Structure formats: structure tokens, C-alpha cells
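Here it is: the structure, laid out below.
Only one protein chain is missing; all other protein chains are in place.
Now for subunit A:
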Amino acid sequence: MASVTLENVGKTYPNGQVAARDMDLAIQDGELVVLVGPSGCGKSTTLRMVAGLETPTAGRILIGGKDVTATPPQDRDIAMVFQTYALYPHKTVRDNLAFGLRMRRLAADEIGRRVREAARTLGLEELLDRKPAQLSGGQRQRVALGRAIVREPKAFLLDEPLSNLDAKLRLQTRAELARIHKQLGATMLYVTHDQEEAMTLGDRVAVLEDGRLQQVASPAEVYRRPANVFVAGFIGSPAMNLFRGLLQTDDEGPRFESSGCTLTSGVGTIPGRSGPAILGVRPPDIELCDRESADLSARVEVIELLGSAILVHLRATAAEEQTIRAVGPEDWEVAEDEVIGVRFNRERLHFFDGDGGRRLN
């Protein structure tokens, strides 16, 4: 295994489409970094550049400290799992798994041993003599993974490897992947647009928007201290509530005012800041309270049952356009159409610059 480093990597496609801008990312040896972002933000492009299937138009890529920017894919010693599986249709599962080992000229008995081992790990033993067309989607997915894990590459590149599985199989395979990662001490770059997957799998999460890295940090850090409004809105489900308003600092300390709500106490210290700002509050950080001490009064619109919790959709009474999502315990005393008062947990407020969206506190 080896580290993977991107240095100021940029990619502009021949048609002018910019898919990566000035990207800096250092993946340690044995680390699993999850690359997340909305559709079309450049995740696959980044992965393909590391694999050597796409040439960066700026910057360098290093694998194990060695500059591989101009190295063709076959000499980079990486294993890639494609979103579409890309299994070889004319080869049996066994030959699909063995192909990469044959290309590396391993001895036949070593190939046999590794293929059997990978097949056992992924529960493919019964299927070794079938062709890909005779497999179910989930089985193909596992073959695609198997084709990567039989190798002992410098790094694994996985492009939405679970996207086509049903919910149950997805959870199962996700756990399997986490286990493989630990067991092999594998360096992995894992692409997904599913932020829950990112939070549960990644040692670190790299959030990408429009070809630009927004934040690279541990899942907890990304969740607790999102670096900007985009990350705040993208990570976490249901999504964070955002209030546009004005941050002012006077004698009594900082206060935040918006059309929906006004926060005078406990805003915390935001050194020397005043001006347009965005307040972020996660749905579970909203509490019920009586209307006198409330930060905000709102009308309950819809209540959704999430299993052990409920998701409440609110609309601020002072500002009709402001909707709020709150998550509370099942026995929360709310009813549809009722007007309630809510408080924001002062420990967990997020303030962002009203212009650039950068985190302030």
C-alpha cells in the first residue's frame, strides 16, 4: 500500500468543461478517504485522474511519493472498481478475478489461491464458473469488488461501488468494505454521492463542489464544524436549517437578526464581525420551549415518522418564506397546525459569512 497525493490538480475537458480546480489532497498510507459531492461535481474525474485514465491539465499526482502524472494506468499499480462494474462479459467470474493477476505474471497456483480466497471473502465460490450475464446485480457488484481485492495494489479507487445495490445488500457490502479496509490496511479513495455512506466509511471525508475541494476532515469534524455553507447544507440528513440575516456586535455582545428569528444571547464570540451572515442550525439541535423564551415561533406543517424519531416541518410565523426542519423524540408534543416555540442549542450554532459562505465561529 502507498500514499496518494494530489498537488494543485486541475482538469479542463477539451470542450471547456472544468471538472477539477486546484485540488490538493493527501491520502495517507492505509487511509480511507471518501470523496463526496453532488452529481457532476468532478468526483469520477478526480478518481480517473488518479487511475491514469484521464490526464490532469494542471498539477501533479503522486503515488507512494513517486510522480505518476505521466504514467499510464497499467504501470500505476492501482485497482479500480467502476460504477458500472465493467466486468469482462466473455470471461467467467474466475477469469475476471484472475485477469489482473495474470497481467502481473503471478504463478498459476498463486493466482488460484488468491482467487479462491477473494471468492470466499465475498461469497462468490458458487459462481466462479458463470459469466457476468448470468449474475444478479449484487453478485456482479461483488465480482467487481473481488477483481480489486485479489490484487494487492498500491491503492484502491472505488467509484460509487454500492450505488446499484438494494438497501440491505448495500449495508452488508459497506460493512464488508470497511472490514477489507481494516484487514488489508488498504489505501482507498472512495467516491459516493451518498453522504451517509461517506460519514460511516471514511477516515476522512473530502467534500467537493464544482471541481473545488470545500473541506477535507474527519466525518465528525465535517458534521460538527462544516467549513462553509455548502458543506453545512450538503452533509447531514435532514439538511441543516439556514437563516440569512445580519450579525451585529454592540455593547451587549454579538447578536444575530433575521426576518425569521432574532438571537440575542449565547451567540458566542465572533471576533470583530458584523455584517450579513448565515446562521446554521441542525434539525436535532432544535428544542421545544414555551413561547416567551423562544428564539422562534413557528407553525407545524407536516410531521413525518422516522422510526424512533420524528421530523417536523415548520414555517416561521414572522417570516412566511422561512421553513425549518426539526428532529425530536417520538413523544414530542407537537400537532399539525399548532403554533409552537423553539430554541436553538447554543452549543451548536454555526455562523457563516453572508457573502463567501465561509465559517465564522
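Here is the rule we use: a contact is a pair of C-beta atoms (placed from the backbone, for glycine too) under 8 Å apart; a residue touches a chain by one contact, two chains touch by 3 or more; residues count from 1.
Everything that follows uses one rule, which is that contacts and distances are computed from a predicted model.
Student: Name the absent chain by its UniProt protein name; which of "8-amino-7-oxononanoate synthase", "Carbohydrate ABC transporter permease", "FMNH2-dependent monooxygenase" or "Acyl-CoA dehydrogenase" is it?
Tutor: Not shown, but named in UniProt as "Carbohydrate ABC transporter permease".
Student: In the complete assembly, which of A:Met1, A:Ile27, A:Ala79 or A:Leu189 touches the absent chain?
Tutor: Checking each option in A:Met1, A:Ile27, A:Ala79 or A:Leu189, the one touching the absent chain turns out to be A:Ala79.
Student: Of the residues in subunit A, which ones touch the absent chain?
Tutor: 51-53, 72-74, 77-80, 82, 84-90, 99-100, 103-104, 132-133, 147, 151, 157
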